[in-house]
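The complex appears here minus one protein chain, its other protein chains still in place.
All chains are identified by letter, namely A and B, in their written order; residue positions are counted from 1 within each chain.
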Amino acid sequence: MTEIIIIVLILLMIVGALVAIETPNLLHSVISVGAVGFLLSIVFLFLSAPDLAITQIAVEVVALVLLLRATIRCERDDPSPGHWLSAGRLAAMVMVIMLVIFSARMFAEFPEFGRPVIDRFADAPSNTYLRDGLEETGAANIVTAVLLDFRAYDTLGEATVLFCAVIGAISVLRPKAKKRLHEVDAEVEL
Amino acid sequence: MIYLLSFVLILIGLYGVLTRHNIIKIVISLLVMEYGIHLFLVVQGYRTGGVPPIVDSGIEKELWLQQTVDPLPQALVLTSIVIGLGVLALMVALSIRLHQRCGTFDIRKIKKLRG
Partner (left out) sequence: MNDPRERTGMSMIVKTACGWLKGFILLYGIHVILYGHLTPGGGFAGGVIAAAAFVLIMLAEGEQSALQSFSRKAASTWDCLGVLIFLLVAVLGLFVVGTFFVNFLTTPESARLTLFSGGIIPPSNIGIGLKVCASVYLVLLVLTTQRPGSSPSTPEDAS
């Protein structure tokens, strides 16, 4: 039953993603991708991942605000990129179809849905985390225990990446850079 | 089936990145691709009828171990979601700066990048 619900939700996500990519209006596109993100949050809830559902729904709200800030004051229309069967599109379609063909073998070897990897390998790290997580760290939420105790180096790297991305965004948009850019423009025009 | 559907989501994002000309559309395609990858990773740890990986004191330990889903993909995807937000902010900042300089989001019209 859960599988059918998840399949229906993913089909809705695919429809939303296609609308987001194909519609000519940028505002409609942003709203469609927001719908895809909220559907993904519901799928996480059905996949027994409440941490991910909470994070996804909060991140999606902030991402929508970011994208709306970018599109709301500019031209909203994406002029149609030529004929629907142009050379570039054809090449992209061929590449995507080739990827599907080559990955068919990979999907044939996948386990069926609902059988996690930790069942097949008894010494998988996840089994240790689940068995000894509460005793070793004292945290009942094993996902947090993995994030901040067993694999805290990953979280440190993540904090570094977030720090760099924020510094990059702020320095790209800082007001002083404009003057310098205009000076560069003036020099180029001279 | 679900693996294939999440792979289709990744491919839709790839198709959008390859064919669109608007920068915001490319950013949105990357976002769709990211969603597909997150879904693909989390589905691999799911167990039919599984419970969330949070220790419940009212249930026996061995029974709980046989029911819970894999916490490792969830932890790594949680990291990835927040990194995705940071990268999205950086991409939006760059495209806004580009729009201020060139007055358009269309990558075919942005010729100043050629130097």
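Criterion: a residue touches a chain if its C-beta (ideal position, glycine included) is under 8 Å from a C-beta of that chain, and two chains touch if they have at least 3 such contacts.
Since the structure is predicted, the reported quantities are computational estimates derived from the model, not experimental observations.
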{"item": "Residue of A:Val30, A:Leu66 or A:Ala92 in touch with the missing chain, whole complex considered", "value": "A:Leu66"}
{"item": "Residue among B:Leu18, B:Val82 or B:Ile110 touching the omitted chain", "value": "B:Val82"}
{"item": "Hidden partner chain, residues of subunit B it touches", "value": "52, 54-55, 57, 78-79, 81-82, 85-86, 89, 92-93, 96, 99-100"}
{"item": "Subunit A, residues in touch with the chain not shown (by the definition above)", "value": "50-51, 53-55, 58-59, 61-62, 65-66, 69-70, 72-74, 134, 136-141, 143-145, 147-149, 152-153, 155-156, 159, 162-163, 166, 169-170, 173-176, 178, 182"}
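Everything that follows uses one rule, which is that only the chains that are shown with their structure count from here on.
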{"item": "Contact footprint of subunit A on subunit B as seen in their complex", "value": "1-9, 11-16, 18-22, 24-25, 27-29, 31-32, 35, 38-39, 42-55, 65, 68-72, 74-79, 81-90, 92-97, 99-101, 104-106"}
{"item": "List of subunit A residues in touch with subunit B within their complex", "value": "2-3, 6-7, 10-11, 13-14, 17-18, 20-21, 26, 29-30, 33, 36-37, 40, 43-44, 47-52, 55-56, 59, 62-63, 66-67, 69-71, 74-75, 78-79, 81, 88-89, 91-93, 95-96, 99-100, 103, 107, 110, 113-119, 125-127, 129-131, 133-134, 140-143, 146-147, 151, 154-155, 158, 161-162, 165-166, 168-170, 172-173, 178, 181"}
